[in-house]
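Okay, handing you the structure first.
Moving on to subunit A:
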Amino acid sequence: MSDEVLVEISDLKVHFPIKHGVVFDRTIGHVYAVDGVDLTIHKGETYGLVGESGCGKSTLGRAMLRLTEPTSGSVVFDGTDVAKLKGETLRKARRRMQMIFQDPLSSLDPRQSVESILVEGMRAHGLDKDKESTAKRLRELLAAVGLPESSLRKYPHEFSGGQRQRIGIARALAVEPDLIVADEPVSALDVSVQAQVVNLLEELQDNLGLTYLVIAHDLAVVRHISDRIGVMYLGSLVEEADSDALYEQPLHPYTKALLSAIPVPDPVVEDSREQILLAGDLPSPANPPNGCRFHTRCPWKQETRCDTERPALREVEGAAPGQRVACHWAEDIRDGKIKPHEVKPELVETGALNPDVPHVASVVEAMES
Partner candidate 1 sequence: AESQRDAGSGNTGTFIFGAAGNPKMFDPIFNDEGETFRIVRQMYDTLIQNKPGTAELEPSLAEKWEPSNEGKTWTFSLRKGVTFHDGTPFNAAAVCFNFDRWFNMKGKAAQSQMIYYGDVFEGFAKNEGDATGEPVYKDCQAKDEHTAVLNLNKAKGAFPAAFTLPSLSMSSPEALKKYNADQVTQTGDSFAYNDYANLHPTGTGPFKFEGWDQGKGEVTLVRNEGHWTKPKLEKIIFKVIKDENGRKQALASGDIQGFDYPAPADYQLLRGQGQNVLIRPSFNILYLGINQKGNPKLQDVKVRQALAYGINREQFVRSKLAEGSEVATQFVPKAISGYNDQLQAIPYDPERAKQLLREAGAEGLTLKFYYPTEITRPYMPNPADTFTAISEDLKAIGIKIEPIAKPWNGGYKDDVQKHGKQDLHLLGWTGDYNDAGNFVGTFFGREKPEFGFNNPELFNALSQADGTVDKAAQKTAYQQVNKQIMDYLPAIPIAYPTPALVVGPKVQGMVASPLTDERFFSVSMG
Partner candidate 2 sequence: MTNLLTRKKDKVDELAASAGHSLAQQAIRRMARSPVAIVGAVITGLFLLLAIFAPLLAPKDPYERYLQGEVVLGSGIIPGPRDGFPLGVDDFGRDLLSRLLVGAQQTLLVGVMATLIGLAIGMVIGGLAGAFGGWVDTVLMRLVDVMLSIPSLLLAISVAALAAKPNQWTVIIAVAMVSVPIFARLLRGTMLAQRGSDHVLAATSLGVKRHTIVLRHMLPNSLGPVIVQATLTLATSIIEAAALSFLGLGDPDPSRAEWGLMLGKAAKQFLDIRPELAFYPAIAIIIVALGFTLLGESMREALDPKNRR
């Protein structure tokens, strides 16, 4: 780990238009999936991103790699703004940033052998100079992720979940990237196998000096592997801190609640744990609340500012170095000056913009998808 900055994201926004129309679709609103995120990742570190489902973690990760077009903002990767690259330069730049997906199987083309999966990226970047060196490289890759050499001729469906994820990791490694974005790398795996992948990721980082952005909704996993953690809520970062600092002294009410909500496999801890139960549900990202996005569920919500002024991510006096929080009242809450109160859950309006409702122009279309 160093202080050298590898990625610097500033004011990144990704808004997905919601289309709807009579004759021609027109945009009637946006899903504010990522809405103004600033974030810095240092070389060699693991940055963890947590948050509830739908808060924009994956979108952020993808926008970083330009797999989703950002609406605005910049993603400076090692000096170049990825958000502005085009065509062939973008394609070339992709070599240095790779992704690991949640669902190991669907991210592997079922018709490709492992060899072909691994060689494809190398070929795209001219790394497969000659047969011998390629073969050597393949052996290295397999060894690195702990798969037998005989795997090369096999197809993804012939592997177990954990092994498939290893193939996905090997594919990412094949092009010798600097940064790997891992989007829920273990959440689709059996409980007993998750640790294998987590350990592998850590090992690879040690050996290859990789930089990770690990996305998960599971704070325990994130805390385990990350150096620093960003907590997301409704498209923006609400808190960012070193892994331990975050656990020891969460400053944002949401972080507090999140931490307290996670069950620990230890009855002793569980029995004594004091939970902050949040009321209500996550509002729709298409219709985020004004002011602080969290104010609708916040037990520390104040009369002023919270529902009008959107708090920026800031450092707080007396907090751990590098800890930043987006709450107007962080200090007062920490110091116990403000007491939590009960929150009446608000109705979360679903309906037209509900992601559960398929958006189709006609039934015929719906049937096909």
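Selection rule, in plain terms: all candidates are chains of the complex that A comes from, given by their letters.
Odds and ends about this structure:
Here, contacts are C-beta pairs under 8 Å (C-beta built on N, C-alpha and C of every residue); 3 or more make two chains touch, one makes a residue touch a chain; residues count from 1.
Nothing here was measured: the structure is a model prediction, and the numbers come from that model.
Note on subunit A: across 1 or 2, the candidate touching it in the complex is 2; the others do not touch it there. Residues 62, 65, 67, 91-92, 94-95, 97-99, 101-112, 120-121, 124-125, 155-158, 161, 168, 171, 174-175, 186-191, 194, 217-218, 220-221, 262-263, 368-369 of subunit A touch candidate 2 in their complex.
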